[in-house]
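Shown here: the complex without one of its protein chains, the others still in place.
Let's look at chain A:
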């Protein structure tokens, strides 16, 4: 019998305090809070939440385990479908996925599935729970390119089926966007990302860092010389876009990828690390997605007055609601319906500001989205020292360019069937490399699908 109480609130760090540190904003539920929130779940026979989860986590099952007080069982239930519960519980856009589908959300607040998943993930890690055991080896080798969410999910599923899996990672730490993109205050690296990557390693998956596929090695070499029977490409969409406006190469204009890589992967905010970062006193971030929110909140923490400039209105902001809310609490200035037309600089070539134009929303286009239109003569200047471009990313062309037979579409994304098969036999792909920049959980879903397809492919040849 479900409990008709309101959604249990989650404890968070005070906005004034957290705007000056990199500690995690959200503290998550404790046992008592989680147990109480879990009692809200109706345990639907045909759970809409599971359907809406891209990796189909057995949500009512793990929540029932929490109600029964068996958190270890809850952790094992989730682990059947995801080895990154602490990550996903923190960064998934639940409002458009599991929680968005929760029947309780129709009249009130949906079950806090993300916070419950996070609680279970954190509990399992703190109690050193073994979530999955390595399977007996089946004698087949698969290479996975990229150790982001897609690659890790694919590698984990294949390892569970007995494959000998090697993941090749271009950077010096595994995790992809979890490592270089999402900041510490949303997703702690040492406490959350590294242990969850370790869980994948424990299945027998080998992760080789510092390997640039397309340069250090090619896919042909992996298949012809190193004996891999299939390859999964989960190389993401890491190529930053710029606007192409005047002044974009001035000193002080950086991509969000550069800014976040310096702070997250290279710890530039910590004086003990060698990598420098420059913020000045005022930062303008261009864009409205999660990456823009991450960049602007990072700049705030580095002491800069920080603004978001976005060409549509607040209703269209693609970022998670929770992140927009957190950013506002931390004192971020939001300038909606505003678009940069030029970056202004001094005679030494450093940024002094950004010239913007005001926008209004026009009629809905074919996709139903109202596209922004410039208001003539509405130019104005925003003084700043740093401009961060968070306009989205596209797949890096390096792998496609060095792999004969691998086709890409107009947007540079790999051509792949719904189960991940590319135009090259034995080569599968998924995640942002195929879809363009999307979410962690969609990438994991694609990784899982491709793992099943790779298994089929190799078994049908055997």
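Following the convention adopted for this analysis, a residue touches a chain if its C-beta (ideal position, glycine included) is under 8 Å from a C-beta of that chain, and two chains touch if they have at least 3 such contacts; residues count from 1.
Throughout what follows, contacts and distances are computed from a predicted model.
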**Complete:** Omitted chain per UniProt, picking from "NADH-quinone oxidoreductase subunit M", "Branched-chain alpha-keto acid dehydrogenase E1 component", "Dihydrdoorotate oxidase B, electron transfer subunit" or "2-(1,2-epoxy-1,2-dihydrophenyl)acetyl-CoA isomerase", is "Dihydrdoorotate oxidase B, electron transfer subunit"
**Message:** Considering the complete complex, identify which of A:254, A:283, A:406 or A:434 is in touch with the unshown chain.
**Reply:** A:254
**Fill in**
Among A:171, A:408 or A:444, contact with the omitted chain is made only by A:171
**Message:** Considering the complete complex, identify which of A:73, A:103 or A:398 is in touch with the unshown chain.
**Reply:** A:398
**Fill in**
Out of A:162, A:240, A:303 or A:426, only one touches the absent chain, namely A:240
**Asked** For chain A, which residues lie in contact with the unshown chain of the complex?
**Response** 170-172, 209-212, 215-217, 238-240, 242, 244, 248-249, 251-252, 254-255, 257-258, 261-262, 266-267, 272-278, 348-349, 393, 396-398
